[in-house]
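Heads up, one of the protein chains got dropped from this complex, but the rest are sitting where they should.
Think of it as A, B and C in the order they're written, each chain with its own count starting at 1.
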């Protein structure tokens, strides 16, 4: 029975090729950070307020000019066709139907243009790995802009590719026949859209971010900044937002849970730019905890893939609707009418036993 | 063998419809708070005193004018007929026989009047969800007063209904045929006593509490205040007592254990009104810990339902008697002669390892 | 294979009536303190020193004038005949052979006089529950003194009997036919030596201790003082030593591990009287930890019963010899030549992770 986000994982496991299910669920090395993301949320306690009239609740948030019906975005995840034949088209329609912003992965198996065509009116952002060849990067940015993406989310935690040992054990190195990274296809003559065309570049520096910002009018967010000093540097350089993410535990293992890092990042940013957090968000109470600790919204990743595998567009809609109900309930039960009206001190840390 | 309160759960599982057993045992969402309530008691350590002559122990306490033979109340729990055919009548007789105060649930399957008739001489309180229609509330208060209830316990942690996923999985939405919420039946023409007549009202505010207090001479306690600031507000507005409860983990999941919150609440209240704690009380040592940290008494919930299922009135009496013995032993072993004579510093917190 | 103290439990389980094995292993209520005693030792870390010439190690200690070949005593345990036909006689011979002090339990199944006769030259102490009838107490003290006991260990943590739920489940209420509490037999006309003759007296106070000390020239230790204020009171009143014990977790459950309490007790006593610790000692490193935190020696309880069940006198000797080797090794590896020459700061507490 599909009562919560984790139920979709169980259901998806029945439908997915086990190799692909592992690709989705797995993380780097010992997967300590994968587990820690959820465990850190479970450790946090909410201390609700009572008798505050929460009958008129409103869940919407505005992020860099885009409206989301709830403080949730779809974090970029690769290869949606692994989960459902329609791939990112189905995801985009579900996001549009629910009113949430989808961050299209550079490694999508439907081109960003075709994703846009599937849900033309909905807001969408584009996730980008800066490529060593700036012309490739420029071409990708143009494709994203042409597809109506209203922000760029640049991944900065991937100088090299994180080591997913499950994939190595399973021999999962390539997309199945008939799927490819459509955003990369045809960027240059004869480029076929192989996953390996996405280059992870260790040489990237802050200057590359400056350069990107100089070549586009789109707002630029950084995905993968974890250290408060780097968050301050991002603000100083005019970056428009942060996606506080440890890549779902898929890059450097033993990185802290993002929710544990959020207070430090929020203090460093001091409200000057929005901070979206992803990593382990599975419950409405997780969302409220992130908001209470300084996030503007949260991103969800794996649950989108599971829901897509479970029921395509309808599955993702159902999953998002469940999450919306959980957030709505959690707000009411905390004594809050919406993301911007949380009582102070909502996250409680008990004294040591 | 029935040697302690938890044994009654095992025994009750043999007799209850599994759907109802789950309804009683379960809590909201991931049930983190359900587990945390008991775990928090288990973490606390008692540091007893010796050689203090505890031969003349007296366990009784007075709460808002009512006498209880031990520092234990029956917290309000719904639907006792699920556990035994006589329902709340059996519970009331057992409470009366043991000399403890029963808090009748608004969602009882025997009317408060009939409960009173089953044990006329015993003290009883009435738990109330304030209803959006004040006339309904007023009618309920009248029924409670007419039935000799000597205090009202207003639940304030339920702007919406907590999500019990076990009930959803089990399809438990309604009472079985022949049972209804008797206190709601016939309040208005043709009202049949459906569970759904109990409205969880997010619009409630402190003013509704003021209004209730203005319309009744009964003392009013609030059930579900968890934040010290709300406890201070309750005292400021003249509320007569607090039932420090997280609803047994059935409302907002990941709320702290009540025993962890007690020191903060006790400090906020500063002895001006009594604080009764429920949530996870299973042992005499749990009761002593709560008293030592500032509670006037404790409430027990699920064990009452288990004992009722195990042996009806006799089961509840047996369970209460076991608890009384445990409290009595624990007091002696701590060097205390009663709830009001605990040595200071009884709860010990070890240094971190 | 019998390589350490815990191996004796496994071996004993093969030979003991399961009801008696449970009696020995069990504790009060949920047995949280039973487990905590061992867990607390396992949490502590030793930070050894090197290159200190530990070739001439000496393990002996002197306690109230008695010499022990190592810093270990046999804590009082009841009913040795449950473990071996010869009962306490076998234990006494093993203790004498190893050179350690045996604390004879008041509830021994061999009389203290016959125990003395089994190992006449060895030092022995006597454990005593003060009885409501002072003449009974006086008679017991006389018996102990006549049997050459050189100290009295008065148990003060037992105003009531701790609730061993294993025993209740197993129906273990009485000694098997042919066994009795020999120290109680014939104290008054016709007294048969039933366990129930031992009265746990809640009315005991410090004045009863003063009275005992006035009626005997034997040194008096208190067993069961856990609070530093009570330890200070004991010193103030001239008590000769403390046996820091939580009764192996058999009295009040959720009491702290004794090793966690030792620093506070040692600070309160400030070296004016010896402190012997029992509870969870299973390894040579446990002994060194207790010594490093302020104990003069440790007591062992359950391992004596297991070893007795495994191999009678020979089993106890073997067990004590293993423990001696472990202590000797641990001292060398810590850079110490003996109990009185431990380097400072030997117990290390790591910073929180």
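Here, contacts are C-beta pairs under 8 Å (C-beta built on N, C-alpha and C of every residue); 3 or more make two chains touch, one makes a residue touch a chain.
Given the structure is predicted, the values throughout are model-derived calculations rather than measurements.
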Visible chains in contact with the missing one: A, C
Touching the absent chain when the full complex is considered, from C:19, C:47, C:145 or C:179: C:47
Touching the absent chain when the full complex is considered, from A:19, A:32, A:139 or A:179: A:32
Residue, one of A:157, A:182, A:286 or A:329, that touches the chain absent here: A:157
Touch residues of subunit A, complete complex, unshown partner: 29-30, 32, 40, 43-44, 156-157, 159-160, 162-163, 165, 168-169, 201-206, 208-209, 222, 224-227, 229-230, 251-256, 260-261, 349-350, 352
Where the unshown chain meets subunit C, residue by residue: 1, 3-4, 42, 44-55, 57, 283, 285, 289, 326, 329-330, 332-335, 343, 345, 348, 350-353
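In this section, only the chains that are shown with their structure count from here on.
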Cα-superposition angle relating the copies subunit B and subunit A, to nearest 5°: 90
Chain whose Cα centroid lies nearest the overall Cα centroid: B
Residue-number overlap at the subunit B/subunit C interface, same or different (half cut): different
For subunit B paired with subunit C, centre-to-centre distance based on mean C-alpha positions, whole Å: 43
